[in-house]
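Below is the structure I would like to discuss, written out as structure tokens.
Only one protein chain is missing from this complex, and each of the others stays in its spot.
Chains here go by letter, A, B and C, matching the order in which they are written, and residues are numbered from 1 within each.
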Amino acid sequence: MTTQVIVLNGGSSSGKSGIARCLQAVLPGPWLALSIDTLVEAMPVSMQASGTGIEFAADGGVSVGPGFRSLQKAWQAGIAEMVRAGARVIIDDVFLGGASTQGDWRRALAGLDVLWVGVRCDVKVAEGREIARGDRVRGMAASQAEPVHQGVAYDLEVDTTHTEALACALAIAAKVD
Amino acid sequence: MTTQVIVLNGGSSSGKSGIARCLQAVLPGPWLALSIDTLVEAMPVSMQASGTGIEFAADGGVSVGPGFRSLQKAWQAGIAEMVRAGARVIIDDVFLGGASTQGDWRRALAGLDVLWVGVRCDVKVAEGREIARGDRVRGMAASQAEPVHQGVAYDLEVDTTHTEALACALAIAAKVD
Amino acid sequence: MTTQVIVLNGGSSSGKSGIARCLQAVLPGPWLALSIDTLVEAMPVSMQASGTGIEFAADGGVSVGPGFRSLQKAWQAGIAEMVRAGARVIIDDVFLGGASTQGDWRRALAGLDVLWVGVRCDVKVAEGREIARGDRVRGMAASQAEPVHQGVAYDLEVDTTHTEALACALAIAAKVD
Partner (left out) sequence: MTTQVIVLNGGSSSGKSGIARCLQAVLPGPWLALSIDTLVEAMPVSMQASGTGIEFAADGGVSVGPGFRSLQKAWQAGIAEMVRAGARVIIDDVFLGGASTQGDWRRALAGLDVLWVGVRCDVKVAEGREIARGDRVRGMAASQAEPVHQGVAYDLEVDTTHTEALACALAIAAKVD
């Protein structure tokens, strides 16, 4: 069977998007890379600061309302359809709901060949990278590092603490059929 | 019937994305805004300079290869599915193939209630705005202004030459059921 | 005498940076364009949310603390020195203190040939453009439109309400010696 979808799950600043770009560079054939940030940017600006959308608290906490969840389900269904229509897709996500978010993706991606990848990073290191990038609310890395992996099952886990994004991508690519 | 999709078609620097953001602000309920730029950014960097992807020539010409077209079809199918799954979507596109691109979208969006909007702008004005924004290859506005509308049928046309994005958005919103 | 500095002053979303890029395209010889945004981006992230730096309130109000003002004075002195060292510079600023900010610039630019340009825009139009660009806090355009011009003297004023950035730039360029 041929791998059709690669799902990268990890906390903020764990290095997912760098791995996604490296995967696009090392995998044979074109893969689309779509992330939770793509979805957030597609939403109305107003949803980013209201109870119905997504909120980034000053301490790095992220909460999403019913409006966000409903658009997210449609987004997941749409990405699954892109795959059924022939595109191979790398999904770069933050499972804010842990196992429950994985359940949502499982339902959306039913019947497709998915490689589930956990992207881990020592929380102190992720916090340092959050400072170095300078474009994220301080505290997101710390508050997401553990909860996003709770109860989630993976085919493969990588850890960016001491391993470069390209090396992680090569390890993942070795599991792609 | 309820409008589910708004398709904005126009050349580079005609003002589509500004109208899309204004529509998100004035329409009741949340609408996702997805553009051809979203798709290009999701592609591998390497496709942006190869015969199979999309190429931006020094004179502003844009050409796409078979790899691009194939991902684009999957992208179109996926957006249609997002709508079927309940999201309302504003599509901001450049019909490089004119009527033929509209045909592709019609097939993908079959059965959905679509509002087709042409976004026009005097070519001299669009060229000036291309200089003012500074992030587009010079010449794209001029080379796309006319061809993208060739043979395309609209429910409504707006012209940003003398009309602000917000006013265009209000005119479009008045046609949304 | 030869114009060495062009200062563009106007409220948020009045169109200053588009005019600056058009000036760079139409003026003979290279001009550097430096804006208040360049300075803010050079500051520590932490200053953007503390009493000593710059704060963007939810209603669009902007307040700056003593730490900001002190770095701003050094910034102004430095830009003046770039000009004395031979660079021609377009400064794109928001005179939050009106005449008092102009006084600061006058002292910094003493002895240089400066063209002072006011960039105006009808407040309703600027508010619409603020929505269309989507990357500014709502309300900045409205709260800055008038105060930034209070007591400020210009060599030339342009109004982007009905005039494109390129046409404004050409009018300014005609005054550059």
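General observations
Keep this in mind: contacts are C-beta pairs under 8 Å (C-beta built on N, C-alpha and C of every residue); 3 or more make two chains touch, one makes a residue touch a chain.
Treat the numbers as computed from the prediction; the structure is a model and nothing was measured.
In the complete complex, the residue from C:Ala57, C:Ala77 or C:Ala99 that touches the missing chain is C:Ala77.
Within the full complex, the residue among C:Leu8, C:Leu34 or C:Val64 touching the omitted chain is C:Leu34. Check A:Ala25, A:Val40, A:Leu156 or A:Ala173 against the missing chain and you find that the one touching it is A:Ala25.
Only one of A:Val45, A:Val64 or A:Val125 touches the chain withheld from this view, namely A:Val125.
Not every partner is drawn; the one left out touches chain C at residues 21, 24-25, 30-34, 38-39, 41-47, 52-53, 67, 70-71, 73-75, 77-87.
Interface residues of chain A facing the missing partner chain: 18-19, 21-22, 25, 125, 128-129, 131-134, 162, 164-167.
Keep this in mind: only the chains that are shown with their structure count from here on.
If each chain is reduced to the centroid of its CA atoms, chain B and chain C end up 32 Å from each other.
Separation between the centroids of chain A and chain B, computed from CA atoms only, is 27 Å. The set of chain B residues that touch two or more partner chains comprises 21, 25.
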